[in-house]
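All protein chains but one are shown at their positions in the complex.
Let's turn to chain A:
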Amino acid sequence: MLELKRITKVFNEGTADEKIALRGVDLTLAPGDFVTVIGSNGAGKSTLMNIISGRLSPDIGEVWINGRNVTALKEHARARYIGRVFQDPMAGTAPHMTIEENLALAYNRTKRRTLRFGVTKQKREWFRETLRTLHLGLEDRLTAKVGLLSGGERQALSLLMATFTKPDVLLLDEHTAALDPARAELVTELTKKIVERHNLTTLMVTHNMEQAIRLGNRLIMMDGGQIIFAAEGKEKEELTVERLLEAFQRIRGSQFASDRTVLSS
């Protein structure tokens, strides 16, 4: 479904600030795979997400989605295949527009935008049905401005907007990191439910090791622009935070260094 071939990215090449963000990363996600990504600071997780979504383009390497080489496609063109939720709850929605208008914008992700009304009676009904699955009462606030929602509500809405059109690939970029523990738990549960319901091929970056172990069927650990550890199936199910840290130390010969990583919840 998603295939990354030898992705390499260098920032500020040839200057004193040169930084190799990704070194020949190869990664293949089969349809329905749910891969969680953990890694220390500057491991290249965000760069990887930005390269898949098309916000950045790789120096070397190719991105394939659904058997199609999309490396040359711009972000907006590639977005037809990709749903994305950002870390910042403010980033995934338009604050001065209503909930139904935001959903209408998301609804057209896979379709050509026309001069027909964005919110019709039919769509409104469907939006209401879909919002009901969040159990946040948003279905009764269709005409409320999104800026009035709390961070957790906005993030849940962003998640819904990214997924209700069933993207080929779902990218979750630390989407619970900016929320308080209770809301983070809520959004995590929603994520699990939605991904299962639509059987979405998902790549989720997280700074929460416990979350990375709990969710998904595969786990990869990144460091220094490379994938240094991968686990799937039974091996993944048997992972613990301690074992992950051990693995890191064994491979890298150093302590896992991150000021943000939550080792347990």
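Please note the rule applied: a contact is a pair of C-beta atoms (placed from the backbone, for glycine too) under 8 Å apart; a residue touches a chain by one contact, two chains touch by 3 or more; residues count from 1.
Definition applied: contacts and distances are computed from a predicted model.
**Q** Write down which listed name, "Biopolymer transport protein ExbD", "ABC transporter permease", "Sporulation protein YqfD" or "Heme exporter protein A", is the UniProt protein name of the chain that is not shown.
**A** Matching "Biopolymer transport protein ExbD", "ABC transporter permease", "Sporulation protein YqfD" or "Heme exporter protein A" to the record, the invisible chain is "ABC transporter permease".
**Q** Of the residues A:Lys5, A:Lys19, A:Arg80 or A:His198, which one touches the chain left out of the display?
**A** Touches the omitted chain: A:Arg80.
**Q** Which residue from A:Gly39, A:Gly92 or A:Gly152 sits in contact with the chain not drawn here?
**A** In the complete complex, the chain left out is touched by residue A:Gly92.
**Q** Per the definition of touch given earlier, which of A:Arg113, A:His135, A:Lys166 or A:Arg197 contacts the omitted chain?
**A** Of the listed residues, the one touching the omitted chain is A:Arg113.
**Q** Can you name the residues of chain A that touch the chain not displayed here?
**A** These residues touch the chain not displayed: 53, 55, 74-80, 82, 84, 90-97, 101-102, 104-106, 108-110, 113-119, 161-162.
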